[in-house]
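Heads up, one of the protein chains got dropped from this complex, but the rest are sitting where they should.
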Amino acid sequence: MVDFDLRSANARLRASNPLIQCITNTVVQQFSANVLLAIGASPAMLDHEADAAQFTRIAGGLSVNFGTATNQQFLAADAAIDAANADAKPWVLDPVSIGAVDYRTTRIRRAAASSPTAIRGNASEIAALAGVGLGGRGVESTDEVDAVIPAAAELARSTGAIVAVSGPRDAIVAHIDGADRVARIDGGHTFMPLVIGTGCSLGAVTAAYLVGASTASAKFEAVVAAHSHFKVAGEAAAASAKGPGSYSVSFLDELHALTDEQLATARVETGDVEGPIDGARS
Amino acid sequence: MVDFDLRSANARLRASNPLIQCITNTVVQQFSANVLLAIGASPAMLDHEADAAQFTRIAGGLSVNFGTATNQQFLAADAAIDAANADAKPWVLDPVSIGAVDYRTTRIRRAAASSPTAIRGNASEIAALAGVGLGGRGVESTDEVDAVIPAAAELARSTGAIVAVSGPRDAIVAHIDGADRVARIDGGHTFMPLVIGTGCSLGAVTAAYLVGASTASAKFEAVVAAHSHFKVAGEAAAASAKGPGSYSVSFLDELHALTDEQLATARVETGDVEGPIDGARS
Partner (left out) sequence: MVDFDLRSANARLRASNPLIQCITNTVVQQFSANVLLAIGASPAMLDHEADAAQFTRIAGGLSVNFGTATNQQFLAADAAIDAANADAKPWVLDPVSIGAVDYRTTRIRRAAASSPTAIRGNASEIAALAGVGLGGRGVESTDEVDAVIPAAAELARSTGAIVAVSGPRDAIVAHIDGADRVARIDGGHTFMPLVIGTGCSLGAVTAAYLVGASTASAKFEAVVAAHSHFKVAGEAAAASAKGPGSYSVSFLDELHALTDEQLATARVETGDVEGPIDGARS
């Protein structure tokens, strides 16, 4: 079993105040920036091909999402990804919209083949990127997250990335020392998918947690910590929410107020892919 | 008199969870997405010319607004509108900024001539699109909404669209069976125009309500239901608002909480254009 030190992961984030470059869709830029500020990171949305890669060299990490990509953003992402890889900086790919339309799918597959540190999407997006179908659009369910784990593991092996599946339960899959490890995280709230950007901003948060994580295990832990931060804050936010509008406000407050002790209360289960879940044994 | 079954219109929306493609300005993308999620629809802001039309074929409806349009968005809109028309899917045009500047005006007129299912704007925008002037920028008034109704009716006849005029009172005009029908809806709050996107997002909501409405009467009812949803939620939101910031939050909460019974309480009056208002007779 992998033991996660979520408190230390959070302490590293808060101490380093990492600068995260986001080449992301215009729908979620404001929310993603506020989320990064709330957790103790600094956002920068530079996405022009003339200077994006130059900025990557001073950033701590990079988040890429083609939700409303322009040609400028596609070119900027190509350059910024190369710069991140050249400097061994973490970068996270969000395959939003994959499968729906051909051009975007082609660009997402090209990015996925460029050694992302992590890939984060919902179950249907991860399935589509892995080349398997889940069948249809629909409410994301816990069953659906569990069903996509084998495909996520295949994707982790083929890309070298940690693969995170977001949903009512998150599943983080990593191929470490020849084994396919999975961590499942429960929490959040049904209002969360009604707030645009709660998925996309998690890619940026994942990049922020990855800054300073050098080993495969530390990277796995960082991705689990990022998702745990959202699950714990997302559950706490519901207490003062009357609907998705007030939930969004509370969520930012809770992301900011979360202590490393609270983060350590995240309900995380770990195990091997296709094996029993460790937590379920006890 | 037209009788509106607003409860059924809302039930159809909630049951179908329509996917609405928005080619819209970057100022209101986040708010529009959150509004669509709150009412039970799914937003998608795909606006790249390489795949916008392909996405239209899987979307339920389309909303077009050139508020901050790029060349990419203009090309994407051209293709998406053609795809929507080819599949007889509803699409809504918001003529924001018409009249102020020449290039945008030309593009808006071109879109208006491409068979929109509905056109939604404020009184001065509808007047400008209809080719009549209202004179000057100013606070939108109820008188101004009433004054533009004849021009809206002319626009409805010339374009084939249902024409919605938003303001302190909304007026929805449709040319049905040779008659110019109008529905006036009261409600909302003075904070509403202080929240950016409360107008633009209503175009997307109108598209969502139009999905599945096949007859001319059903389409008229759908547009009235969309505007009623905003008027009722907009009035309820004021109860817990201290200013435009908290009003915006409450508005999303109320959009989401609104039941079909509450929707049926909307203060809608119907009549013929230039004739007396039905409700005013009794």
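For clarity, chains are labelled A and B in written order, and residue numbers in each chain start from 1.
The rule is short, and it goes like this: a contact is a pair of C-beta atoms (placed from the backbone, for glycine too) under 8 Å apart; a residue touches a chain by one contact, two chains touch by 3 or more.
From a predicted model like this one, the values you see are computed outputs, not experimental measurements.
Novice: Give the residue, chosen from B:N10, B:N25 or B:S166, that touches the chain omitted from the document.
Specialist: Considering the complete complex, B:N25 is the one touching the chain left out.
Novice: Which listed residue, A:T198, A:S248 or A:T270, touches the chain dropped from view?
Specialist: Touching the chain that is not displayed is residue A:S248.
Novice: Taking the entire complex into account, which one of A:I58, A:A86 or A:A179 touches the absent chain?
Specialist: Looking across A:I58, A:A86 or A:A179, the contact with the absent chain belongs to A:I58.
Novice: Tell me, which residues in chain B touch the chain that this view leaves out?
Specialist: 25-28, 30-31, 67-71, 97, 100-104, 137, 193-197, 242-246, 248-249
Novice: If the hidden chain were put back, which residues of chain A would touch it?
Specialist: 19, 26, 29-30, 33-34, 37-38, 42-48, 50-51, 54-55, 58, 70, 72, 248-257
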